[in-house]
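Before we start, here is the structure in question, set down as structure tokens.
All protein chains but one are shown at their positions in the complex.
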Amino acid sequence: MARKVLQVLETAYRCTVQEQDDPVVWITAMMKNAGGDLSLLLRGPAVNYAVNGQDASGLAFGEKKQNQPPRLDEDLGRLLAKGVEVYFVQEDASERGLEPKDLVKGVRPVDRRALPQLLARFDQVWHW
Amino acid sequence: MARKSFVFVVMDPPYESARSVSAYRLMDAAVRKGHDVFVFAYEGGVSQPFAKQAQHPNSVHGRDTTQEDHPLPKDWIAALQAEAKKRGTRFQWMNCGLCVDERGVAETIPDVVRGSPAELWKAAEAADNILVMGAS
Partner (left out) sequence: MAKWILIESRDPLQTRDVERQFELAAGLAREGHQVTVFLIQNGVFPARRSATSALLEILSKSGVQVLADDFSLRERGIDGDHLAPGVQPAGVDVVIDRMADGAKALWH
């Protein structure tokens, strides 16, 4: 039975440098490639993933340089291009000083009080 | 109650979060109630069934290795596998393959398989319900 799944991502920057991406954004892309019907909601600190211009480049330990730093804003852009709807909680963004102009084009705001209606649209909600 | 099938997604490595114990408690409850369980271990969760976990003594507790009897998650998983087998239900633990590679934990206890997010998606579609226990 095909299901519509909402991925909810709240934890942010836990392992993004070592993994060179966010594991939930990544697995969403992989499951979309496998035919999944998925949307993504960013809440809490994870709303910051939608900020343009994040830069984690330049890390080196001794002579060992990191060649492929995470590019979280680009990863979200790729998800959007695949047809994954990406939402973010408006208040969580505003409280963090974020304005629409700061964010990747195509991410959709949702008010906190409208979250129940958003969640109810999906067959399953996977809260990471 | 009718037999159902559940997917659990776990991400924590052993010993680093109370979530792991909660996950095992939920899996155990599902198995005891006669349901089928599919576990997709992602990220650090792939270390849970690592075959080379070993017990040790604890001088602070004043206990030798046998007395301390330190829990090893691989043994908890094996016990759940055995319990499901005894009941004639399914308990399948699948490790995310790429997560295994980057952590070097390919040596697992028997009957743990390697898979990908596509297989998680397939399992989730086929199951009655799913609980994702993400890391923080």
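Things worth noting here:
Read from first to last, the chains carry the letters A and B; within each, the first residue is number 1.
In the analysis below, a residue touches a chain if its C-beta (ideal position, glycine included) is under 8 Å from a C-beta of that chain, and two chains touch if they have at least 3 such contacts.
Keep in mind that what you see is a predicted model, and the values were worked out from it rather than measured.
Only one residue from B:Val46, B:Ala84 or B:Val132 touches the chain missing from this view: B:Val132. In the full complex, subunit A makes contact with the omitted chain through residues 8, 10, 43-44, 112-113, 115-117, 119-120, 124-125, 127. For subunit B, the residues in touch with the chain missing from this view are 1-2, 4, 6, 18-19, 22, 25-26, 29-30, 33, 35, 128-134.
Simple rule for what comes next: only the chains that are shown with their structure count from here on.
Remark: subunit A and subunit B have CA centroids separated by 27 Å (rounded to whole angstrom). Within the complex, the subunit A residues that touch subunit B are 1-3, 5, 10-11, 14-15, 19, 23-24, 27, 30-31, 33-36, 124, 126-128.
Only residues 9, 11, 42-43, 116-118, 120-122, 124-125, 130, 132, 134-136 of subunit B touch subunit A when the two sit together in their complex.
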